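Omission of a single protein chain aside, the complex is shown with its protein chains in their original locations.
We just call them A, B and C in the order they show up, numbering each chain from 1.
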Amino acid sequence: MDADYIISMRRYFHKNPELSFHEYKTADRIEEELKGMGLKPERITETGIICDINGSSKGNTVALRADIDALPVNENSGDEFASKNNGVMHACGHDAHTAMLLGIAKYLSGHKSFKGKIRLIFQPAEETPPGGAIEMIENGALDDVDYIIGQHLLSTLKAGTVGINYEYGAAMADQFSIKISGPGGHASRPDESSDTIYVASLFIVSAQSIISRMVDQTKPSVLTFGTLNGGDRFNIIASTVEITGTVRAYNRELREKIRDSLKGMLSHICSIYGSEYEFEYVEGYPALLNDRNVAKVINKIAIDVAGSENVVYPDPSMGGEDFSRYLEKVPGAFYRLGVGNKEKGIDAPPHSSKYRIDESALTTGASVMLLSAMYLLEHGTKI
Amino acid sequence: MDADYIISMRRYFHKNPELSFHEYKTADRIEEELKGMGLKPERITETGIICDINGSSKGNTVALRADIDALPVNENSGDEFASKNNGVMHACGHDAHTAMLLGIAKYLSGHKSFKGKIRLIFQPAEETPPGGAIEMIENGALDDVDYIIGQHLLSTLKAGTVGINYEYGAAMADQFSIKISGPGGHASRPDESSDTIYVASLFIVSAQSIISRMVDQTKPSVLTFGTLNGGDRFNIIASTVEITGTVRAYNRELREKIRDSLKGMLSHICSIYGSEYEFEYVEGYPALLNDRNVAKVINKIAIDVAGSENVVYPDPSMGGEDFSRYLEKVPGAFYRLGVGNKEKGIDAPPHSSKYRIDESALTTGASVMLLSAMYLLEHGTKI
Amino acid sequence: MDADYIISMRRYFHKNPELSFHEYKTADRIEEELKGMGLKPERITETGIICDINGSSKGNTVALRADIDALPVNENSGDEFASKNNGVMHACGHDAHTAMLLGIAKYLSGHKSFKGKIRLIFQPAEETPPGGAIEMIENGALDDVDYIIGQHLLSTLKAGTVGINYEYGAAMADQFSIKISGPGGHASRPDESSDTIYVASLFIVSAQSIISRMVDQTKPSVLTFGTLNGGDRFNIIASTVEITGTVRAYNRELREKIRDSLKGMLSHICSIYGSEYEFEYVEGYPALLNDRNVAKVINKIAIDVAGSENVVYPDPSMGGEDFSRYLEKVPGAFYRLGVGNKEKGIDAPPHSSKYRIDESALTTGASVMLLSAMYLLEHGTKI
Partner (left out) sequence: MDADYIISMRRYFHKNPELSFHEYKTADRIEEELKGMGLKPERITETGIICDINGSSKGNTVALRADIDALPVNENSGDEFASKNNGVMHACGHDAHTAMLLGIAKYLSGHKSFKGKIRLIFQPAEETPPGGAIEMIENGALDDVDYIIGQHLLSTLKAGTVGINYEYGAAMADQFSIKISGPGGHASRPDESSDTIYVASLFIVSAQSIISRMVDQTKPSVLTFGTLNGGDRFNIIASTVEITGTVRAYNRELREKIRDSLKGMLSHICSIYGSEYEFEYVEGYPALLNDRNVAKVINKIAIDVAGSENVVYPDPSMGGEDFSRYLEKVPGAFYRLGVGNKEKGIDAPPHSSKYRIDESALTTGASVMLLSAMYLLEHGTKI
């Protein structure tokens, strides 16, 4: 596994991030790299690529997936290869996912004495629902695929550690938009207006009780308000406030309880103050449910590669991940690769403007992915 | 008093609103009108004009003031002469104040048989602290002035009504800006971030208690949060929220109590959640305190012009008004001119995008202003 | 004026406080004292007394009123004559009001060379709506009365100071009771219950916005929640919370806005969480509106007695006072008597368990009351 190549590619993508569904230069570079290795990438969506590598004999097909898009975050990491695209940043590690998959490609281009086929999937737009996986699947990414593997960096795990989930690995991740409106007016006469900034604030404060009081406390759920914008001027009572946010849960019943509670609460609070509202709720990625048997294979390989002391079983993340869409079609599993390093000050959470990773972990990630695929090709899920 | 002229000028200014300190075309048109009447306007600041009209004999000087700027509001009034400048609107009636003063100018240009001097003051930027009055005064607007009169439309008063305050007429109107910041992060891991949107919401909800619990309930005070903006994306915990707002009160002690309470509350709430903050507080216009004797003259004239059933004594407004700066230098008074008309559906509050006025009141306003000035020139404040 | 007598009586009453409508021993002692002076008190309600003192010739009748009841407060003043009735305390100065009126009685019993009649009114139950004034009036306390005077201690005024209001002197003071109920349950399953303690807390926090956002900010109003009780055990979700409180305002429209907003807010917030509620609102004392001419007489006398530097014109109190019921029937006025003394550490607010007074002020209070009555008998309100 060519560590230098993986790191140099990761830094290239890090410096040149592109937003979801706009990964044009990223896709071009991936194709260029793969072609340079003598492989035959196929552009199956506008910015989505698959690349099949046939072994020396017939057999099963194992797909390996990387996501390639970046986030609308203003990088403030201090890295010398920081984003040169203002307001866009690989703050979730997809640069590394892509680089590791290219590392695997490079290795395989010179080692084809295996049975069956490896399919590389470079998927756009994991960050933006409905996500890039749908279109990739519609355009054949999973055709003839027997197993699929994906991975994601995790900065709360020590670099080089591998995290396995046998069941759920990521949550349903829904999105909502709210608009609160009412008659604005002069700042000195609130009684003649409906103060939508106050109404929005009370709603957001009250909504904490949905998580703390209104749903089953034994089941994980998250409600986050990500943006809040309202008002025109310091001395005018705002006639409009717009809010967006996300709901996370593992089961459909809980999601629906949160959604309905949000809407009911919004409606009642607006009524108190004479505001009106619009409420839009978009269901996001399904919960990510690993195949227990494929997860066991990854667990075995991870112990071989990283040592059993470096394989952990973290609680499932409340993050959403559209790798779940592949798992609805094909058995597979998704694991975490630790990239944190507190000694080096590498511990900012993902999506933060200070997000950094310990790149020394990337060969571990690439090895676990590659060797797990090889095992599945040779033995299936029999251990 | 030429009602048609006043209304046509008001509509012209309404259609061509300009923001505070940018009233270039407005000032040009005012000068043009005054020159067309044979008067000699003088541009004493970039967009501020005074114009002296001498009577037939020596005497006192009475200044009459109109403010000429508009607001950053998107007009939605439905009027055919609605603003053609997108996002800018005369939503506070300064178009009418200006038009009435031009109407007075037009009348006086043909009736100069009075004792003393009338000074017209067309002042920019009443809406934006520190306001245009400071610079006007610095450039001589009050030199040799004995009395000063100002007026303001009031849509909660029936058209043609005149509202008099013998003491306070408007409040101190301060402005504050707050920035709350903290480590952002992934929406699904609030425990690893500081959710500045939640912190801002809790702060705004808690701050209601400053008015309801922490200050003397017998003295008027207002706290309004006018803008609130934070967050980049629905699924990223916002690392920054910015808030602006205004504080209103009549006395300095109360203002300081509110300011200090705001800051203390902000500091404690940010500490709970690990956020940081910046707090900037700018003292705005002084409270507007009328000269009781000049107010009595206006009351007498208003009864003559509008009938005693149409002269009212409203509670002082919590609005700010930089006419207060003139009153700190020279005895004078500021009155309200009713322009509401519920039967015609004219009742939107000022600063609202639906603000409209009943123009039939404008001759009343111009007459009260002109005749009060004439009385002061002839009799002083003796009644 | 016998200062020692007044102080000793005040201390007696202070030590022996009785709750509203239960002032049995207090009334007995008042009668006993009056009879001891040779006067003829008349018990006109269960614990209410009037006592007429006729002057040497016919004339008008001036009534002087003291309230005699105490509060359910646990005294913690440290005074040696502190309450011996556990949980009951003269924490609002009615002991002193009563003692001053007895001091006046004592003086008058030896000085009857005046024209007309003085009627002393010892009224029960000022602290507990509907208050004792109603029954006193129904039983003739105001029959033939031409003017009435009342006074109240004020610990925020320096001892010996007199505070005059020409218009409003006290507010409407209403009372409300709320019961929130819902299915209780095990502390660990809030989703299966309705947490009435949380619902009550959110309601009380939200209700601050009634004062800060929903009513006219230029008019005084107060909303206080005085008691809050709910829950049976730390690990059971409370099925019931009971709340009481008070609303204060000077005008009926504002009171009704607050009452209706409270109820609407309560209803909506309970609906969000599946709680039910009961809401009871009892209108309390009317606002106390002084007769301007009688107030001028008291002002004149107060200046004579205390010196003009010791007569002040405080903002009207938001406290309620059923002296307002007399003023609805008969012209009169109500003034404040300063009893604070910061140097001596006497500055606890009324209704506090640490309430104390500077007794040196009591002769001033008794003198102003007596001499104002004498002036009214002799000159009416002519000054």
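Criterion: a contact is a pair of C-beta atoms (placed from the backbone, for glycine too) under 8 Å apart; a residue touches a chain by one contact, two chains touch by 3 or more.
Note that the structure is predicted; figures quoted are calculated from it, not measured.
> Using the touch definition from the top, which of C:A133, C:L202, C:V215 or C:L371 touches the missing chain?
C:L202
> Hey, which of A:N229, A:N290 or A:S317 is the one touching the hidden chain?
Checking the options A:N229, A:N290 or A:S317, the one contacting the hidden chain is A:S317.
> Pick from C:Y12, C:Y107 or C:F225: which residue touches the chain that isn't shown?
C:F225
> Which candidate, C:N85, C:T244 or C:T381, sits in contact with the chain we can't see?
With C:N85, C:T244 or C:T381 as choices, the missing chain is touched by C:T244.
> Could you please point out the chain C residues that touch the chain left off the display?
Against the left-out chain, chain C lists 71-73, 127, 156, 171, 173, 175-177, 183-190, 192-193, 195, 197-198, 200-205, 208, 222, 224-239, 241, 244-246, 248, 317-320, 348-353.
> Even though one chain is hidden, which residues of chain B still touch it in the full complex?
Within chain B, the residues touching the omitted chain are 188-191, 195, 198, 202, 206, 209, 212-217, 264-265, 268-269, 271-273.
> May I ask you to list the residues on chain A that touch the chain which is not drawn?
Given the touch definition above, chain A has residues 205-206, 208-213, 216-223, 248, 315-318 touching the missing chain.
In the analysis below, only the chains that are shown with their structure count from here on.
> Computing the C-alpha centre of each chain, which chain sits at the greatest distance from chain B?
That would be chain A.
> So the centre of each chain is just the mean of its C-alpha atoms; given that, what is the distance between chain B and chain C in Å?
The mean C-alpha positions of chain B and chain C differ by 42 Å.
> How many angstrom between the C-alpha centroids of chain C and chain A?
Here the centre of chain C sits 66 Å away from the centre of chain A.
> Going through chain B residue by residue, note those that touch at least 2 other chains and give them in order.
Expected reply: 205, 208, 222, 248, 317-318.
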